[in-house]
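Only one protein chain is missing from this complex, and each of the others stays in its spot.
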Amino acid sequence: MTLLYAFLVGGALCALAQIIVDLTKTNPAFVMVSAVSLGAVLSGLGLYGPLVEIAGAGATTPLLGFGHSLVTGMLEDVARLGWFGLFTGGLRATAPGLMAAIVFGYLMAVLFNPKG
Amino acid sequence: MTRARTKDREEYNRLAQSFHPPRPVLRNALKAFLVGGIICTAAQVIFGYLSARLPRTQAFAMTSSLMVFLGAFLTGLGVYDEIGRFAGMGAALPITGFANSVVSPAMEYKREGFVLGVSARMFQVAGPVIVYGSLSALLVSILRVYVFK
Partner (left out) sequence: MALNRRGTSTCVFPNMPVIVSAASVVGPREGKGPLGPLFDLVCGDTLCGEVSWEKAETKMLRQATDLAVAKAGLQDAEIDFFLAGDLLNQIISSSFTARDKDIPFLGLYGACSTIGEATAIGSFLIHGGFASNVLVASSSHHDTAERQYRYPTEFGYQRVPSSQWTVTAAAALVLSSQGEGPKVEAVTVGRVLDFGITDANDMGSAMAPAFADTVWRHLSDLGRTPDDYDAIFSGDLGRVGSKAALHLLKQRGIDLSRVHEDTGLMIYNMEPEICSGASGCGCVASVFAAKIYPELKSGQMKRVLLVPTGALHSPTTCQQDESIPSIAHAISLVYPGWEEKGS
């Protein structure tokens, strides 16, 4: 069942972003930046957590989930370390994605050439 | 005179717009929905497999890493730019698109060297996402912790 929700929620978020790109003729880079920020805001409002419960990876895979992870990480670390958690939690929670991007980014650049 | 007056510029911009082919909004949205949905379903399959063996948080984290690998590998093979051309935000919004935005400049600037090319340009597109994500998360967290307790 979660598989279906993952498909529907993930697809809907992407379709929404696409509609915004096409209707406002915004550069996709701005939409991606807005998506992360929107994810953070929704997370702060307590709306994104329940969506992750329902849709699983359908909610964590789109970039909004990146914003959500940043906020959850910060809030967790603030609970543990006090205000300094604001400086440790975000990147701790998103480290798996970022580290993978750096490692595999470098590796692919070593292995492959762009095809044009 | 060769720089048109503001009034003429506005008028010409309107005229030029009228010659633009309309964007296929519905078709694009459908393509984004399908491809984005498929990518997210793939992630959910991976997550389902991992969460049976690992704690939930760890399973989510490892799913992200694996999806980044997948996006990176498809970019390396020269496939992901085709997916992106077809699906637009359906390919760009999932974390695989984030990986594509890191790997594509890394590969592209290899010829300029591994320090000033690959590494320096790696976050050319993804950098803003990290910066704005971090700053807005910081703001949201401060509000959550200190203002709306």
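Lettered A and B in written order, each chain numbered from 1.
Keep this in mind: contacts are C-beta pairs under 8 Å (C-beta built on N, C-alpha and C of every residue); 3 or more make two chains touch, one makes a residue touch a chain.
The structure displayed is predicted, hence computed values, not measured ones.
Chemist: Which listed residue, B:A42, B:A59, B:A91 or B:A137, touches the chain dropped from view?
Modeler: B:A91
Chemist: Using the document's definition of touch, tell me which of B:A43, B:M107 or B:L138 contacts the absent chain.
Modeler: Checking the options B:A43, B:M107 or B:L138, the one contacting the hidden chain is B:M107.
Chemist: Specify the residue from the set B:A16, B:A52, B:V115 or B:V147 that touches the hidden chain.
Modeler: Of the listed residues, the one touching the omitted chain is B:A16.
Chemist: What residues on chain A make contact with the chain left out of this view?
Modeler: 21, 25, 28, 114-116
Chemist: Over the whole complex, note the residues of chain B touching the chain we left out.
Modeler: Interface with the chain not displayed, on the chain B side: 2-4, 6, 8-10, 12-13, 15-16, 19-23, 28, 75, 78, 80-88, 91-92, 97, 100-101, 103-105, 107-109, 111, 124-125.
One rule holds for everything that comes next: only the chains that are shown with their structure count from here on.
Chemist: Please tell me the distance, in whole Å, between the geometric centres of chain A and chain B computed from their C-alpha atoms.
Modeler: It comes to 10 Å between the two C-alpha centres.
Chemist: Write out the stretch or stretches of chain B touching chain A in their complex.
Modeler: Residue list for chain B touching chain A: 23, 25, 28-41, 43-48, 60-69, 72-73, 75-78, 87-90, 92-99, 101-104, 106-108, 110, 114, 118-119, 122, 125-126, 128-130, 132-134, 136-145.
Chemist: Going by the contact rule at the top, pick out the chain A residues touching chain B in the complex.
Modeler: 2-3, 6-15, 17-19, 21-23, 25, 28-29, 31-33, 35-37, 39-41, 43-44, 55-58, 60-63, 65-67, 70-71, 74-75, 78, 83, 86, 89-91, 94-102, 104-109, 111-115
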